[in-house]
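Note that one protein chain is taken out, while the other chains of the complex remain in position.
The block that comes next holds subunit A.
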Amino acid sequence: MTSDPPTQVVAGGWHFFSAQEAALVEAIVDRIIPADELSMGGKEAGCAVYIDRQLMGAFGASSRLYTQGPFLPGLPTQGYQGEANPAQRYRTGLAAIDAFLKQRDGKTFVELAPAEQDAFLTAMEAGKVDLPNGVKGPGFFGLLLQNTMEGFFADPVYGGNKDMVSWRMLGFPGARYDYRDHVSKHNQPYPQPPVSIIGRPEWLGKGA
């Protein structure tokens, strides 16, 4: 049913990625969202777990999208016109990254130093690396970036945003629904901590 409540994603094991793919995605999300004084990194926040579970569902299969041919090249303003769905794009895109780096540097992405990883991702985002198997760097980077941000900022029920880390960082109170007390308190910080669809970590495991 489309109206059913969401199910909590539980970390542990990979549903879509191989171990090697998972390590690569964890390394990438940790450069897109690096650990620093503002927050933990994308890996610890669960962004790779989030992406793994999304790729197993409707998003990965493009099952809600229009997927009939013919598949013709179009203008950027006509949107994505490829035949591959996100699950297929991750499979070929991740393989292409490591194949390219092995050829160029003799190393995989996870073996590069963080500054080298950043340099590679920057070049990929700008379309300055020729990835094998027809993978378009900017398009695949855009997909990685979009999904990493979704995982980091979505409700923790989907496997990322561990302990509502991004919401605490921004000051977003999450799944609250009544701000009537604070509407006219202009320019004053909202005092309550965030809450998720599944509650708050402090509440879980209590009252059983």
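FYI, a residue touches a chain if its C-beta (ideal position, glycine included) is under 8 Å from a C-beta of that chain, and two chains touch if they have at least 3 such contacts; residues count from 1.
Methods note: contacts and distances are computed from a predicted model.
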Omitted chain, identified by the protein name its UniProt record gives, among "Gluconate 2-dehydrogenase (Acceptor)", "Thiazole biosynthesis adenylyltransferase ThiF", "Cytochrome c oxidase subunit 3" or "FAD-binding PCMH-type domain-containing protein": "Gluconate 2-dehydrogenase (Acceptor)"
Contact with the hidden chain (one of A:Q20, A:Q81 or A:N133): A:Q81
Missing-chain contacts mapped onto subunit A: 2-3, 5-6, 31-34, 36, 38-39, 58-59, 62-68, 70, 72, 74-81, 118, 121, 125, 145, 148-150, 153-155, 157-158, 166-167, 169-180, 182-184, 186-190, 197
